[in-house]
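Yeah, one chain of the complex is gone here, protein chain that is, but the others are all in their spots.
Letters A, B and C mark the chains in the order given here, with residues in each chain numbered from 1 onward.
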Amino acid sequence: MRLTARQLRTLLPALSLVVLLAAIFYLQPRAMSYVGFNLMLNLAIPIALATVAQMCVITVNDLDLSIGTYVGFVACVGATLLSGGMGALPVVKELQASGALPATLPWIMQTPLVGVVALAFGIAVYAALGALIHWRNLPSIVVTLGMSFVWLGLSVLILPVPGGQAPAFLRSLMTLKPAYVPFPIIAAIVIAILANLLLMHTSYGAVLRGAGGNPKAIERAGWSLLKVKITMFALAGFFGMLAGLSLVGLTTSGDANIALRYTLLSIAGVILGGGEFVGGRISPVGAVIGAVTLTLAGSFLSFMRISPDWQIGAQGAILIIVLAARTLIDRAERRR
Amino acid sequence: MNSSFLRNLAGRPWLWAYVAAIAVWLVIVAFTGGRGGGEVLTAAFTFATFSVIVGIGQMYVVTLGPGNVDLSIPATITLAGAVATKVMDTQNGMILTGLLIALACGVAVGIVNYALIWLLRIPPIIATLSSSFLVQSVAIAYGRGIRIKPPPALADFTTAQVLGMPVLAICVIALAAFMELVLRRTLYGRWVTAIGQNIRAARLAGVDVGRTRFYAYVMSAVFAGLCGYLLSGFSGGSSLSMGEEYLLTSIALVVIGGSSVAGGNSNVPGLWGAALFLFLVVTMLNTYGFGAGLRYLATGLIIIAVIVAASARRPAR
Amino acid sequence: DTKDKKIALSNNYAGNSWRQAMLRSWDKVTKPAVEAGIVAAADPFTTAENQVTEQAAQIQNLVLQGYNAIVLNAASPDALNGAVKEACDAGVIVVSFDGIVTEPCAWRIAVDFKQMGKDEVLYLKDKIPAGGNVLEIRGLAGVFVDDEISKGIHEGVAENPQFKIVGSVHGDWDQAKAQAAVAGILPSLPDDIVAVVTQGGDGYGAAQAFKAAGRKMPTIIMGNRQDELAWWKEQKDANGYETMSVSIAPGVSTLAFWVAQQILDGKDVPKDLVVPFLRIDQANLEKNLETTEKGGVANVEYSAEDAQKVVDAAKK
């Protein structure tokens, strides 16, 4: 059976992942173990979730420059409100210390429900952004650029200094040690399947992607583009929330600046996974693979032991090599 | 005639950046009770100058269409600053050599960027991000983070003022006017805008797509190099972090200034409005004593408010 | 005996002169140590971007590579705890310095940043007994060090109410950024600013901004950068300008190295060590300026014996 160019292109992200893994195992055979996978990949889970969130927005031809700070916001909420209610906020603790608030707080100030409300607020804001962008026909880049400051501001207000404590259930979820298969691998597969089901298999998923391919056609077929945008942005908010929660489960505490890098990482992950910026062409499985590849690239570099001057540059080089390999295979295939 | 003039003005998306800048300035002056308004403007022009220089290059790149953006601007600023100050080694006689070398750094980075985009077909966002890591490494290896003073004459030039107006700002206003002319009235400008709207149609209309994009990426990097050179003259030497803030700023200028991020529709005047606006917002929040958290929050909300206000006035399509 | 032990340096940021000096000190001290066979390896690692997540991944990779100890300048005091705990569980010694971590299993070589901020005010109290208006330049928002220094400054001011902080801006420990922030807020501040309290890497920028605005030059506390010291020297020679300069010495990375080596050697080392910050005063300005590399940061490096002394002092 001969592969078509399109099939090969879909397989490419997986292929580059395999090559990278092989290189890692060659450099560091110890990585090829249960513990090895755990250590190399557990931080890929939040990145994969953030990448899926970014992908939802890219599907409808928008870009989310705020996903990194939003994930940071969720992490801060997770480390404070979600674990100890308002009583876990540094401001409240300070007020208690100064005697302005009693040492034992009323029930309402200790319930983690406030955290749930704050997370729901995050998703609602995302949905509202989708609506705003559609109504006013705004460039998403500017709106989300503005939002990146908003989320950062809220995070700094919640946690002026890094700290807090992740809720126990997140901590134990993220440190699960199932038999045989390391947790990060299971999680990555679950995320990929879930996102794929949602966007590629449901019938409304076709409409959602279609809105990226030809919005006018979707409108002429009687669908509401407003609803589509709201859905996609809310989904982004949802996956971004999962990213933040899984991240705080791993780091155990929050930090406003914790995930600034996720914005670019998530965009790179989507593209690495075979998605495109416009036209609704996306691949959820590819996006997850892209996120995992990016994470492993870091391990690979660290195993290479390059001079510190060039360590930063090497990260650039590896991104280039992975993407260039894709182009070269692509081109060789087309010539065949 | 009068009403059509007004309509014409309202149809210009860049107007809103200026309206917002003036509004913020008034709020600042209100705090001080009218004192120091001029000085605030002087400071705003001083620092907006550097953002506008890189904003122009970024704008040309963004105009090329969806997905086109230059993320290597900060690293290029840093590299050009480091190399230029080291080569000039505080000697006035080397000022011109330093400038040429800073610009050459830009040319080199631009060529690398476009090679990645064109030869290896890497999406510009990722190509310029990757190359920025490489460039940053070169800057570290070359300069080792050592801060060398600029030649005194360069420092004097970059900090000179006439009647409260920074000389550098005047030069960059002229530069901006020139680049607006290039965008609107030259073949090259038309080609950039054509590509941004429909790259395939541009090719079939006879536009030299490859070369046009190449020049845009090189231009962006060259402006970044120029910015690094002037900035290290202005702030007493180069540092490894001197470019960091220009990543978000350069993009924010383009979009707040009223250029379309979907490409094909841009303007230079908006860059100045947006640059002044952004500086004044930070100043306003500092003046009113906002903490970091509230300051970020307010900055974000103000940006969104400006863009929503501007959109309401834009024609439906 | 540690001759087959491997030590790694995990660093989250290399983008300023302080960090570059820190890396150079590391090199300067650990290379001979490796050659002399004291340890088998002492490799430095830096992340591409100043990010908690990236550093957490880096620590996990270092564990995987079989390092026996990790010397850590952390991006966040709490958010790396997960990764640090994992390293400890794998039997790796973690020694944090400068940016320390709160995870109990790790060692901490701390500088009392709060005290550093307070000392700035105490200096001003002696120099300007009458007090007056003060401008504060802070570092990077949301970062532990920034908060600590600022807290110290505010505590100092609270105890000395003759001083009043009339403005506070974030300069992100960067000369250019500090300059822009100060230039923006200056016009709205009263004319009689007597002092500027800083965090390091921002004093020169502040001076430039005051000069550009044509304001009377206040007492600007410096942060040991060579350009700051040089400017101070220039002013001192021209008009007798007086101030002080304080910061953490980048060479503290070498102290952390020796501490890690001693722990690996089986020595009993307390979990919390404190090092003094490096302070420069009017009297020893010239001497320090001489020994500071042009464009670098005033520095002190540590030998094995110095480290031993710090450890012994802490045990008492």
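Rule of thumb we're sticking to: contacts are C-beta pairs under 8 Å (C-beta built on N, C-alpha and C of every residue); 3 or more make two chains touch, one makes a residue touch a chain.
Operating definition for what follows: contacts and distances are computed from a predicted model.
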The complex's invisible chain, by UniProt name, from "Ribose transport system ATP-binding protein", "Heme exporter protein D", "Nickel-transporting ATPase" or "Putative acyl-CoA dehydrogenase": "Ribose transport system ATP-binding protein"
For the chain not depicted, the shown chains it touches: A, B
Residue of B:20, B:169, B:194 or B:256 in touch with the missing chain, whole complex considered: B:194
Identified contact with the non-displayed chain, of A:95, A:124, A:168 or A:221: A:221
Contacting the left-out chain in the complete assembly, out of B:172, B:207 or B:256: B:207
Missing-chain contacts mapped onto chain A: 6, 201, 203-204, 206-207, 209-210, 212-214, 216-223, 279-281
Interface with the unshown chain - residue positions in chain B: 181, 185-187, 190, 193-194, 197-198, 200-202, 204-208, 260, 264-265, 317
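By definition in this document, only the chains that are shown with their structure count from here on.
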Chain contact topology (line, ring, star, complete or other): complete
For chain A paired with chain B, centre-to-centre distance based on mean C-alpha positions, whole Å: 29
Euclidean distance of C-alpha centroids - chain B vs chain C, Å: 32
Interface hub residues of chain C, defined as touching at least two other chains: 14, 48, 141-142
Junction residues of chain B - those touching two or more other chains: 133, 136, 140, 292-293, 296
Chain C partner contacts - residues on chain A that touch it in the complex: 28, 30-31, 35-36, 39-40, 42-43, 46-47, 152, 155-156, 159-164, 247, 250-262, 295, 298-299, 302-303, 305, 308, 311-312, 315-316
Complex contact set, residues of chain A against chain B: 61, 132, 136-139, 141-143, 145-157, 160, 264, 267-268, 271-272, 277-278, 309-317, 319-320, 323-324, 327, 330
Chain C contact footprint on chain B (complex, rising order): 28, 31-32, 35-40, 43-44, 46-47, 133, 136, 140, 144-149, 159, 231, 234-237, 239-242, 244-245, 279-280, 282-283, 286-287, 289, 292-293, 296
